[in-house]
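So the structure is just underneath, and the comments pick up after that.
A protein chain is absent from this complex, but the other protein chains hold their places.
We just call them A, B and C in the order they show up, numbering each chain from 1.
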Amino acid sequence: MTTTTGALATRRLILQGAASVALLGLGNLPFAAAPARAAANDKYPEEAFKQKHEADAIKALYGKTAEPSDKVKLDAPEIAENGGVVPVSVTTTLDKVSSISFFVTENPYALAASYKFADGTIPGVANRLKMAKTTKLVAIVEADGKLYSATKEVKVTVGGCGG
Amino acid sequence: MKRSLPLAMLLALGLASAARAANEADYKAAYATAEAASKEAAGLRNQWTVTVSTLAAAKKAADGGDFDRATAAAREAEALAKASIFQAASEKEAWKAMEIR
Amino acid sequence: MKTRSALLLGSLSAALVAFALTSPRVVAADKVDPVADAKAFQNFFFQKFPDVKHEDFVNGPYSMNADMKRQWQEKEEFPPYEFALDAGKEMFATPFKNGKTYADCFPNGGVGIRQNYPYFDEKEGKVVTLELALNRCREANGEAPYSYVKDEMASLTAYMAFTSRGKPMDIKIPDDPRALAAFENGKRYFYTRRGQMNFSCASCHVQSPGERIRAEVLAPALGILNAMPIYRSEWSGMGTTSRRFVTCNSQTRAVPLEPQADEYRDVEYFLSYVANGLPISGPGARP
């Protein structure tokens, strides 16, 4: 489908169509006028990014522990084609989500990325992460003040950190 | 895989152990032969990277005065260069065997 | 002290070379038939991978591995070569010091013509690739040529490839013995084993596409140049055809030839011709 003819725009439109349809499904979540949610603190979580291990990073970022939940859908490849660019995404049916974060346990520093959601922002994010070697990938969703997690193993054959 | 057998043997022979300590004259002779073979391989546009690096290692060892290692490395470089020359010669016809017809 | 082994070495290789040469020279100088070669080449892959759609071969390893294909499609939504592509478009339009632009050097202003490269130049009697034509255009306009393995050339060819995306590869071999010789020379290069690893291009891309060599899934040779230039995550940057040939040589421990050497131009000619009819998919993203 990437080899359709036509200019940049049409190819992009076809791909977008598929992508927005996927996210559309989430749109019809009942969105009560949520109170100002306890978003993770606003400034850059310097401490959390310094932690080596995932448990310490979660504590530094959220100050509490998470429980696994099948409402957190974590999508990541089984074998990363290249550890430097691993497409990873999370969607969730949980309500009043204020933050989603990704932890790559085998990386030098576990916390990879953390996202803060305002009211009306749909609880889902896709991004591309680096993974040093075969690792567990943990996604944490903060919903209504509680932490929910999903974990997946990603096999990495070529370390993603270059050099 | 008949062809790769001679290649392996060529390499093994090149690493035969040294009898007595090599001196500078031995090194110079071995290096000259190796360099000639390497030039021939380059002329056939079929040089191997390991020939170049082993030849360089020989020179480095010689500059450091370690003529034992320098001579051994020069001999190995010669073997590698000869193997690449042999490869170029045999592939002149051998490639047809792999051709999709 | 090493003379004994050196002697033995010399005589052994001499004997073996002699044996190779005297082997009965059965093969008559068979006529070079590019049309038949192309048909055989394509059928080999179509039969070896019956459930791969023909036009999908141009997507390299992704036509061979579903999990990787999904990762690739996610990246294609907003591909990492986006910046090289935009840079190429900008460079292509930026006039040289003498006021001319690349558009003046190429048919149709250089838009939508990538599928005709490389072509055989009957004046020169040699194959001319897109990268060579771009540098010749620069030199003809008093500009310094770009490196064949660096970003500028990759961005320019990325933009030109993009303007031909989807168009079938359309390489012509004029009825000129030198063109047939170039095609044959390219074919020979493609099947010739080299380097200490003793691999030819075919060892990986014909005998074992879809399998892994170390960490990488091997692309099929059919359509492998249709995706050029490629943005490789491993290089975290865009790479030209020249860069791919040079790095492949080094990986088999063969000393690479200089970029745009005759052998590279001819093997590009051969590989592009046998992929005639398959769509251009460059610039491609690869692991």
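Following the convention adopted for this analysis, contacts are C-beta pairs under 8 Å (C-beta built on N, C-alpha and C of every residue); 3 or more make two chains touch, one makes a residue touch a chain.
To be clear about the criterion, contacts and distances are computed from a predicted model.
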Open item on the list: Just to verify: the chain that's not displayed, which of "ABC-type sugar transport system, ATPase component", "Sulfur compound chelating protein SoxZ", "Branched-chain amino acid ABC transporter permease" or "NADH-quinone oxidoreductase subunit NuoE" does UniProt list as its protein name?
Closed with: "Sulfur compound chelating protein SoxZ"
Task: Chain not shown, its touching partners among those shown - done: A, C
Task: Among A:Tyr62, A:Phe117 or A:Tyr148, residue touching the chain not depicted - done: A:Phe117
Open item on the list: Applying the definition given at the start, please give the residues of chain A touching the unseen chain.
Closed with: 12, 16, 19-20, 23-24, 26-27, 31, 42, 44-45, 49, 84-86, 89, 104, 107-109, 111-118, 120-122, 124-131, 160-163
Task: On chain C, residues whose C-beta touches the chain left out of the figure - done: 75, 77-78, 80, 82-83, 86, 90, 236
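Operating definition for what follows: only the chains that are shown with their structure count from here on.
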TODO: Identify the chain pair with more contacting C-beta pairs: A-C or B-C.
DONE: B-C
- [ ] Please compute the C-alpha centroid of chain A, do the same for chain B, then give the distance between them in whole Å.
- [x] 53
Open item on the list: Could you work out how far the Cα centre of chain A sits from that of chain C, in whole Å?
Closed with: 38
- [ ] Give, as an integer number of Å, the spacing between the C-alpha centres of chain C and chain B.
- [x] 30
Open item on the list: Give the list of chain C residues in touch with chain B in this complex.
Closed with: 1-2, 4-6, 8-10, 12-13, 16-17, 20-21, 23, 27, 37, 40-41, 44, 187-188, 191-196, 198, 200, 202-203, 206-207, 250, 253-255, 257, 263
Task: Interfacial residue positions of chain C with respect to chain A in the complex - done: 55, 58-59, 61, 67-68, 70-77, 80, 162, 165-167, 212, 214-217, 233-234, 236, 279-281, 287
TODO: Under the touch definition given earlier, write down the residues of chain B that touch chain C in their complex.
DONE: 3-4, 6-7, 9-10, 13-14, 16, 18-20, 22, 26, 30, 33, 42, 45-50, 52, 71, 75, 78-80, 82-87, 89-91, 93-96, 98-101
